[in-house]
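A protein chain is absent from this complex, but the other protein chains hold their places.
Right after this comes chain A.
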Amino acid sequence: MTWLYHPLQIPLGLIVWGMWFIALYSGLSVGCAIGPPDAAAGPWNWLNIVLGGASLATVALLLGLSALCWRASRRVGKDERAKRFIARVGASVHLVAVLATLFIALPIVGLPPCV
């Protein structure tokens, strides 16, 4: 599990979040271009369900990675502070990314996508 102490763990959560955000916005735009759902149907339509599902999957991935980082931070010895720092900051950043994903995705359950 040495990859959990790699310095890329520090920004990884927010990189995943960034990719999700790009997918969310471009997915919405492409979805509206190829098959816009009926606005009268409200928020429960194929496009919102796809976007919401992708968001929940991202949250699950980020939560898992955060937990792994946190456990990794507890495994290192006292003289391995650099490793502990990376794992702890990584766990925190993944958690921040979870909150950011949930908060930004929240409008999916309240608004139709293409109006």
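Keep in mind that, in the parts below, a residue touches a chain if its C-beta (ideal position, glycine included) is under 8 Å from a C-beta of that chain, and two chains touch if they have at least 3 such contacts; residues count from 1.
Operating definition for what follows: contacts and distances are computed from a predicted model.
> Select, from "Nickel import system ATP-binding protein NikD", "Nodulation protein E", "cytochrome-c oxidase" or "Malonate decarboxylase, alpha subunit", the UniProt-recorded name of the complex's unshown chain.
Record says "cytochrome-c oxidase".
> Spell out, residue by residue, where the missing chain touches chain A.
7, 10-11, 14-15, 17-18, 21, 24-26, 28-30, 32-33, 48, 81-82, 85-86, 88-89, 92-93, 96, 100, 103-108, 110-115
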